[in-house]
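One structure is given below, represented as structure tokens, and several questions about it will come after.
Only one protein chain is missing; all other protein chains are in place.
Order as written gives the chain letters A, B and C; numbering starts at 1 within each chain.
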Amino acid sequence: MTIPIDWTVAGPATIVLVGALVALMVDAFYPRRTWLGSGLPATVAGVVATAELVRGDATGTPFAFSLVVLVGTLFVVVASNVMNFENAMPPGEYHFLLMSAAAGALLMVGARDVVTLVVALELLSLPSIALVGLRQGDRDAIRAAWTFFLVSVVSTAVTLMGVSLLYGVTGTLDYALLGRALVDPAVPDGVVSVAVVMTVVGLLFKLGAVPFHLWVPDAYGGASVMVAGFLSAVSKAASLGALLVLLSVALPAAQDDWQPVVAVVAALTMTVGNVGALRQDDAIGLLAWSSVAQAGFLVAPAAVVSSSYALPAAAQYVAVYALANLVAFAALAVVLRLRGSTRLDDLRGMARNDPWMGVPLVMAALTLAGFPPAVIGLVTKFVVIRPVVDGDHVWLAIIMGVNVMLGLAYYLRLVVTLCERPVGEPYVSPSPPISVRFAKSTVLIGAAALVVLSAWPDLLLSHLP
Amino acid sequence: MIVAALAVPFVVGLLLVLGRRFVSGRAAAWIGVAATTVSLVLVAAVWEGREGVSGEVDVAWIEPVGARLHLGLTAVSWPFALMTAFIAVLCCLWLVADDTSPALVGLVLVIGASALGVFGSLDALLLFVFFELALVPMWFVIAWWSDADRDVAHRAATRFLLFTVTGSALLLVGIVVAAVEGGSLELTALRPTAVAIVLITLGFAVKTPVVPLHTWLPDAHSSAPTVGSVLLASVFLKLGTYGLIVFVLPSDHLGVVAPYLAVAGSVGIVWSALACYAQDDLKRLIAYSSIGHMGFVVLAISTRSEAGLAAAVFGSVAHGVITGLLFFAAGSMKDRYGTTSMAGIGRGLYGRAPWLAATFVLAAVASLGLPGLAGFWGEVLSLRAAYDVGSVLTRPVAWTALGLALVGIALTTAYVVRAVRLLAQGEPSALEADRDLGRREVVVMGALVAVVVVLGLVPQLLLDLYGPVYVGVAR
Amino acid sequence: MSRRWGYVGLTAVLAVVVAVWAVPEVMRHGYFGRYVGASRPGVDPPLPSLSPDLFLFPQAAQIVLLAVGVGLLVQIYSTAYLGRHPRYRSYALVIVLFLLGMIAVVGTTNLWVLLVGWEVMGLCSYLLIGHEWETAPARTGAAKAFLVTRVADLGLVMAIIVIGETYGTYDIVGAQVAQADGTRHATLIGLLVLVAVIGKSAQFPLHTWLPDAMPGPTPITALIHAATMVAAGVYLASRLFFLYADSQLVLTLMAGGAAVTMLMGALFALTSSDLKRALAWSTVSQLALMLAAVAAGGAEAGLDHLVSHGVFKALLFLGCGCVMLAVGSSALSAMGGLRRSMPVTFWTMTIGFAALAGLVPTAGFFTKDSVLHAIEVATDGDHGLAPGVARALLVVALVTTFVTAAYATRLWVLTFLGPVGADRADRADHEVREQPPAMTGPLVVLAVATFALSVGQPLHLGTGLLSTAVAGAGVATVLLLARRGSALDRSPAPLTSELWLDRPFSRWVPAAAAPLARGVVDLDRDAVDVYPRGGAALVAVVSRGLGLAQTRNVQRYATVLAVGVVVIVVVGVVLR
Partner (left out) sequence: MSLLYPLLLSSALFGIGVYGVLARRNAVLVLLGVELMLNSVTLNLVAFDAWFADALHTGQVLTLFTIALAAAEIGLGLAIVLALFRAVRTVDVDEVGR
């Protein structure tokens, strides 16, 4: 007798989890305060899991989001060698938590059952919280972790309440069965709408959508830069994937309940995020708010998930967004390590006096803004607006358009600051740690990928769902 | 060929920006002249006749969204492209000087190439990419090479960019709607709905600009360096009118926006003329006058008629050369006197720098639409189109617009005469910096004067593209 | 000196070319020229072109000959008059450009070419009035002339557009062909043409620019503001007459305007204290007479008078230039007693004044006679004009004839006879001499032409006798007054201040324009620009508010979250 297990979904997650354990073991038996000890197994696990994912016959949305999650995790792991493992960050725990969260992210995307979803959500959340607070002896980090933790558990509780109600009205938590059960006219509408909305809250929280966004600037600001990158890219991609699957498979019958909610939330999120970003003087804070705004763009196709364009659009958008955001965060991590600050004033002229980090930052900012020469950013903006229009939400599309403008206002500020003539010589750490080279090369590879995709967007658009 | 016409200036421009340390400004400008001349020759040579598409290139690009690298020139876009390439050559020529920054030449090339790309695109998404591509370089040109105060220039540049991007964001939404409806991004296959037409119109109206969306323009034009002003006026505004011609004019839903366009265009003529009358800064005056000229173009577009189409294209091209000439003349004065304030330049330029004054006066009267010079035909065809009402407007609207336009022409004369009186005439107040046109200025302005006169005397050069036989309206 | 004669040579070449082309046409009979292409009434006309489409009918040939002839004489005259001026070159070249414009207006059937010529003349007029741009009157006069004529020219532009839309062609001959099937839009076209004509020919109420154009060099006044450009309005009115001949309204308006203008101009000329300005008013009045002929259906008479007036008015202005140069002013008070010192000028100008007064046997008499005859014929009511209007017009014309004779005599007396004027008497050192041959030569030529043009002119005995009597009365009245020792300068205030008709143009419009323009600029900044600025301010405020919301207090965050959920749930349920 065998238990039917879909290894195309479970395989990569298992590999990642194994990698997490191995990393912890290595650190336990070979404790060195460098990246190499535990980072290497984590990297290997990431590569193997990616290979396994690509080898498997998974297709469509889960594949796309899993790929984004895995590549993003790999990126974070490799770029993490910029971190101060010598003093502040325990490498073994770091990599273990990172890989655990990644496994949670993978499971979330693959979940076809609300129980799995909830467990995976927690598997993603709890290590993430720990990651945020992991930096030793840092008040900001622990405060950020506390904020993140409390808001997170509250939203989890709300989600669980929603799930329990959903179970109460349908008697099942399997996506497919839920989808069928909700069609039944006997199901009480009011309860369903409350239950659906509460269920979705947890995922919207992870995405950082308004009004569940307040933790984002604090957590990103307090966490290590690469952890913030992980949260903004991997965690969001996974939550979006899970949200899309949940809405399209389990809850299509309740579309009337969640569609306006999700659409309004998307519109609010992008607007609030962009407006909030306008006044930021720190590049990290700017990216934090910008990632709130981007969450709005990510959620928008979820509102019109019935459109045939929606799933590919979300996947393609999140892929480009994740890549650009990771490039930006990694570059900023390097800058923070070398210059000790990510304030915009301290970044002045970086594209001139440090082009290997400055130009990728420019490219990433332009991609996020959706502005040529980062054509890929523009094309994905087009792609993400298309389902919204196709789903007859032209008003939302217009708000998205206006937000493209709002976004440009601060991305342009970043770009201009980077390109300006530098004032004086920048402070550079006298003896840069060797490990930064790995991070630098990841940044360059990421930026090169953005350039290649800009020149030929078809590479991405034709091959991701 | 058309790919080369785009790629040569683009690549050369990029190289100049990157290699700005390794080349002198003068050499960079000559390289720019060479690159743009190649581009101009290619654009001119690619022409195959007004029926059909010249130099068509059609390659798959982004399959999933149906976007193609589809380039080609039509009877509508060819004049625009030709004018752009020509202006780009002149801008580079203008920069042949010792104090030129190579990066500026590079940006000018990139901007010119992007504008050419817009005119050459037959795919909406590709067009949009080119449309946006020029904006950030333009920001740098305005903000960094401005003669104005740094903060003022930054503000003006940012205003310009945000206005334009707001427009283009709406435009993007409009294109998406049209593409979803039409099932393809080919310009000919777009099926804009009424909503899409409103969005697209708004998008291009900001760029054109149509009153009341014009407030970015005077700041940007007056802050920009000479070549920046020329590019903005001659090329960038044309992106707006071209877009209106290509997207809005052929649409079935033109009627939704046409009355507003007609009235806004004609109100703009009067409004800008009045604003011009109170200006002291020459560049601001020219900037405001552009709004008026674009008003004629917009009015013509809103009628959708053979004459209207011809008026729109002719008006755009004529405005490009005339306003380019005006800005070059203003730039000459700026070079000499360090200001473009008419009070600062002083009176009696006829006596102090006769040829400069004569060029300026010629450009000014061309700008007021004197028959026999290029500015006239666009205006008169607009008037004819408005009188004829066309196929979408109602007679009261069209004739109201016509009346406003006539008032505007009269006011235009008034401010041109005032400017001539304040600058060219009067007791000469001799300044140290007085000197007549240099060789570079003679070449640049001479070329433009020649075009202004030739287009004025032989309008058929352009109008023959749009005879009654030309049925493929605007496509 | 030789360089100056180069421009004369250029003009001469132009004149010869035109002569070779035009002289045979003067003799030709038969009206329609060649016309290629079909007019399509009601169909959109083709897009405009500037194909020359040269064609001259006999009277047009006369006008073009007059233009180049006077132009050539003026160039010769200018070599002496303005030869030492530093900007002689641009001056001479603009004259040539002007002549080309005039040829374009008269010598084509393509309305667009006509328009181009028309506006080029306007531009040249502007440039030449403003030739002395260092002086304020020249600048003001130039600006005013350009503005007024250009506003009026919009009428012509619109007329051409309407003609095109009505008859499907922009060709005059083509429109005539099409019009044979029926006239349409006559009133509209007529009114638009009338606007253009009123502006260009300085008719009431757009007449004030012409006297103000007098700061221009006097030869230019002779050429442009007397002989040719202002007359082009009359030419246009008669050339397009067939298009609006059916419109009683247009004809009545034209007749009324002409009546007002001719009498008013003559009265202003009678009371003017400045020789040049008086001649300018005289031009206004005479142009009105020509338009009266056109309105009465006597276009040929009008054009004949145009040619003869062109000759003798050019003569008068050039003579005026000689006198001005001699005494250093154009004020009548500086003249007087020039008969002996400037004999050639005296005799030629006497002929000119005689022609202006309409005395036999000058050309002025015969052509004015034709005009009066044409108006008289129109009193029968068969020529479009209502009989009453025509009769009133005839009466006004006769009164004008009287006044014209009177002011011509007055000017003649004050300039050449009588005592030396007060202004000049003070300056004893200023010796008055006859001008060089380059200036007097053209006078003589024009004086001869004033007689020569009489040859072959028709004579209408009734009106001829009547007008001669009226004119004689006018001359006699003034001579009698002068004999009695009257200073001939008493005139009522309304006339010397020209009825304050200039107020709207010189004061009200400029006074209104500047504040209006400033208001628009202010509005543009403070009202139109509100939405972007307001948007930016709003976004800034919201942005600050969002920043303040980041209190780092977890419980507030959780509260927002909880309230958010409640709101969403409530809205979600209520919305359903």
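Keep this in mind: a residue touches a chain if its C-beta (ideal position, glycine included) is under 8 Å from a C-beta of that chain, and two chains touch if they have at least 3 such contacts.
Just so you know, these numbers come straight off a predicted model, no measurement behind them.
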Absent chain's touching partners (shown only) are A, C
Of A:74, A:118, A:203 or A:350, which sits in contact with the chain we cannot see? A:118
Out of A:21, A:88, A:160 or A:187, only one touches the absent chain, namely A:160
Which of A:49, A:124 or A:145 touches the chain that is not shown? A:145
Of A:34, A:84 or A:172, which one is in contact with the hidden chain? A:172
In the complete complex, the non-displayed chain touches which residues of chain A? 114-115, 118-119, 122, 126, 129-130, 133, 137-139, 142-143, 145-147, 149-150, 153-154, 156-158, 160-161, 163-165, 167-168, 171-174
If you put the missing chain back, which residues of chain C would it touch? 551-555, 558-559, 562
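The definition used in the following text is that only the chains that are shown with their structure count from here on.
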Does the chain-touch network form a line, ring, star, complete graph or other? complete
Nearest to the mean of all protein Cα atoms is the Cα centre of chain B
A-B against B-C, pair bridged by the larger set of C-beta contacts: B-C
Distance from the mean Cα position of chain C to that of chain A, given in whole angstrom: 77
Counting only residues that touch at least two other chains, what does the list for chain B look like? 162
Give the list of chain B residues in touch with chain A in this complex. 60-65, 67, 125, 128-130, 132-133, 135-136, 139-140, 143, 158, 161-162, 165-166, 169-170, 172-173, 175-177, 179-180, 195, 199
Which residues of chain A touch chain C in the complex? 143, 146-147, 150-151, 154-155, 158, 189-190, 193-194, 197-198, 201, 205, 210-212, 214-215, 217-218, 256-258, 260-261, 265, 272, 275-276, 278-279, 406
For the complex, which residues does chain A have touching chain B? 312, 366, 371-373, 375, 378-379, 381-383, 385-386, 389-390, 394, 397-398, 400-405, 408-409, 412, 415-416, 419, 457-458, 461-462
